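Here the complex is missing one protein chain, while the rest keep their positions.
Presenting chain A:
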Amino acid sequence: MQNIQVTEEEIRQALVSRHTEGIQARISAARVAVAGLGGLGSNIAVSLARLGVGHLHLIDFDRVDVTNLNRQQYFADQVGMPKTEALRENLLRINPWLDLRTDCLRVTEENAAGLLRDDTYICEAFDVAEQKAMLVRTVLEKLPEKYLVAASGMAGYGDGNEIHTRRVASRFYLCGDEKTEAAAGRGLMAPRVALCAAHQANMVLRLILGES
């Protein structure tokens, strides 16, 4: 937090000037959890931080690896840091007055409900298919009042227009192309991962603003 040139009030005013007062008030009051801080989660969090989402809950057990730098919102000098700490640092450079909660742990069927209790909107941003399905099943079963925005299928460099958002159930949305799994020669690459993350962040924004 060195050499800060702007004040909290200036940032608030700037957000209001871009988004308007009524919209910003709703964004600023929102509580959003991001489960998994890889290519999806780090990009979602950056979008939400720039929107001025009032309360962000960042969850990941992992550390920044050099192989993450091709698509995730970390820097070379952060390799080895817990992702929760590295992302906290980066988000606070965007807006030093964000209200951030971080949990450096692995989300399980057992701890998920307690962990996500205070969040209204939950972004599933894991990497492993089994983990994605586990979180979705657990949230839908144990936290049916939450809004859930999950992702599946964003590897490679296929058509960007195949990345979509669809409403699966009343409070459950799915983003991605729903088919392209990460594989040898079809890895996770910055543009499509960021496209999918932007779909998730935009869906959360739409829900905050009362769209469905």
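The rule is simple: contacts are C-beta pairs under 8 Å (C-beta built on N, C-alpha and C of every residue); 3 or more make two chains touch, one makes a residue touch a chain; residues count from 1.
As a convention for this text, contacts and distances are computed from a predicted model.
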{"item": "Per UniProt record, name of the chain withheld from view [\"Sulfur carrier protein ThiS\", \"ATP-dependent Clp protease adapter protein ClpS\", \"ABC transporter ATP-binding protein\" or \"Cytochrome c oxidase subunit 3\"]", "value": "\"Sulfur carrier protein ThiS\""}
{"item": "Residue, one of A:Tyr74, A:Phe126 or A:Tyr147, that touches the chain absent here", "value": "A:Phe126"}
{"item": "Omitted-chain contact residue, chosen from A:Leu40, A:Leu56, A:Leu87 or A:Leu116", "value": "A:Leu40"}
{"item": "Those residues of chain A which, in the complete complex, touch the missing chain", "value": "36, 38-41, 125-130, 132-134, 136-137, 140-141, 150-155, 168-170, 174, 178-182, 188, 193"}
